[in-house]
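One protein chain omitted, others in place.
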Amino acid sequence: MIYLTRRERFSAAHRLYNPALSDEENFELYGPCSNPNWHGHNYVLWVTIKGKVNPGTGYVVDLKKLSRLIREEVIDKIDHKNLNVEVDFLKEKYISTENLAMGIWEQLDPHVKALGVELHSVRIQETENNFAEYFGK
Amino acid sequence: MIYLTRRERFSAAHRLYNPALSDEENFELYGPCSNPNWHGHNYVLWVTIKGKVNPGTGYVVDLKKLSRLIREEVIDKIDHKNLNVEVDFLKEKYISTENLAMGIWEQLDPHVKALGVELHSVRIQETENNFAEYFGK
Amino acid sequence: MIYLTRRERFSAAHRLYNPALSDEENFELYGPCSNPNWHGHNYVLWVTIKGKVNPGTGYVVDLKKLSRLIREEVIDKIDHKNLNVEVDFLKEKYISTENLAMGIWEQLDPHVKALGVELHSVRIQETENNFAEYFGK
Amino acid sequence: MIYLTRRERFSAAHRLYNPALSDEENFELYGPCSNPNWHGHNYVLWVTIKGKVNPGTGYVVDLKKLSRLIREEVIDKIDHKNLNVEVDFLKEKYISTENLAMGIWEQLDPHVKALGVELHSVRIQETENNFAEYFGK
Amino acid sequence: MIYLTRRERFSAAHRLYNPALSDEENFELYGPCSNPNWHGHNYVLWVTIKGKVNPGTGYVVDLKKLSRLIREEVIDKIDHKNLNVEVDFLKEKYISTENLAMGIWEQLDPHVKALGVELHSVRIQETENNFAEYFGK
Partner (left out) sequence: MIYLTRRERFSAAHRLYNPALSDEENFELYGPCSNPNWHGHNYVLWVTIKGKVNPGTGYVVDLKKLSRLIREEVIDKIDHKNLNVEVDFLKEKYISTENLAMGIWEQLDPHVKALGVELHSVRIQETENNFAEYFGK
């Protein structure tokens, strides 16, 4: 079993807030991350899949195919977007790094399976000091 | 003459657009950077000052003072903000990396002079592939 | 279950040596790391916790709280310190990266539990080529 | 149990191709990675071992010994080499990052055991976006 | 005057050798870099241009256009190539980092001028420890 990781990047705006709370209450809970005028990040995404090496190619999976898959199913939908208002698979969710990792997992999992390998983890860096990782359960 | 550089970081939302143009025209000009719903970045800022070493301290300038200055005059005003709508010193400007570097220079220059040293350059990284640097002229 | 990681940094002096041995014997065992006049590093620390996402906030834990905890219980006690002579929780220990990771784990574990989540790992980078990681057992 | 990681680097040429196929067929399968005139990379290698801390030294293993081992058994054989034609332990293999990680594992495993510790993983970065990791099974 | 920098990457094989010398003499001169079977690198390229900010766009130049230019005139010709045998603009040259920087400058300069700005520098990283930079004279 080999683990392969592909790194992709996207830049997006977001805001952390609970719609049931006032701006003041959201500020108390989330601090400047709740700014109603939005802020944003350069997110870094690492997608790790696992599988056996195909003896006919030396590959577990063609990383170019994995990269294209991540771009079509994830990056194209979130890059240069507002994560709170423009992304179908994040609708009705708090846009925390945690929920972003879980949402991206759900986007990718069926498509990675269709490549004949298994999704192992989705890891997101929000700033150089903050990371979330999800293993599907 | 010694050159000292302090790195600081901020995360912000922005949009590139010309208010005289329609969203379609702005998209033609700026691409996804013109998204009316905003996007954002983790910006990295390097401020370089130059001066002579003070023989009584070994310092050109105390980097903690320089850091505090950059935080008070720049970071506190732009971190977790929307650069187009919430930042006085960027008002009426296109929020390109170029203008951001020039705007930050103008913010810092008089305060750096007040420390007894000279501002040499303001450099900004918008993504890991894009940088702008301004030397004051 | 989501894994969240917070990165913090500290700069400290240390020395590797066995007090029962002479300086020559320590040099044989530890090389220049045993320099009796000390040397030092910019250490990088990654603390990973795991837990379930709170549906009311989108957070496993507020990373600002985790960061404050790491600063109060660890960083403030070791940053700009001599790890051999000034740090209570490292007393009587060889100051290897291994023991540093285990010592920091013991410092953090009860406090992380008090946040309602679980400490997963403590990882330390001593130089860009050397790392130690501890998972609590 | 502590996990120790040593990072090493090497620069090498390689080509992905199936000798039973024509250059055109290889290009279809592997793209520009199949260039018959070769291309190359700065590979980064992380070797992770695990073991208990020796109470007499504070070390799981002396990282300088681990580094020397990796240099002698791996780096000296592949650095500034053509991985397809000059490396005994990669002969008859497709030079994918996957096979490189597995080949390096096999080179290191008996020697790491001889140090009294266990090899945990071999991780290779081929470009800043592509990684393979092998855990020995 | 603002300085804008675009980073691009390419992976290539090369060899340092003087065709008038034997392999042994080349090894004496260039060490393992002269390996007749080639080796390779992940090169990083920073292209810096300078110009005035266009008040109608906020841009000195559209970095997407600069990136496309670098890709068409440079990256497409050298990425996943053998720099000694497949690159017209490096023919008859020793493939040192120095000559690579100068060759890329000559490729880019007329096209950058055609964008209405000035090429300021071409900087290449061959390994994380080695860099060459050329300013056109």
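As written, the chains take the letters A, B, C, D and E, and residue 1 is the first residue of each chain.
Here, a residue touches a chain if its C-beta (ideal position, glycine included) is under 8 Å from a C-beta of that chain, and two chains touch if they have at least 3 such contacts.
Just so we're clear, the structure is a prediction, and the values are computed from it rather than from any experiment.
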item	value
Contact set of the excluded chain (shown chains only)	B, C, E
Contacts of chain C with the absent chain, listed as residue ranges	9, 11-14, 32-33, 35, 37-42, 79-82, 85-86, 127-128
Touch residues of chain E, complete complex, unshown partner	16, 18, 29, 31, 93-99, 101-102, 128-135, 137
Touching residues (missing chain, whole complex) on chain B	1-8, 53, 56-60, 63-64, 67
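Keep this in mind: only the chains that are shown with their structure count from here on.
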item	value
Option reproducing the contacts of C-D, where over half of them reappear, out of A-B, A-C or D-E	A-C
Per-chain CA centroid nearest to the all-protein CA mean	A
Rounded Å distance, chain D centre to chain E centre (Cα mean)	28
Of all residues in chain D, the ones touching two or more other chains	128
Chain contact graph, described as a line, ring, star, complete graph or other shape	other
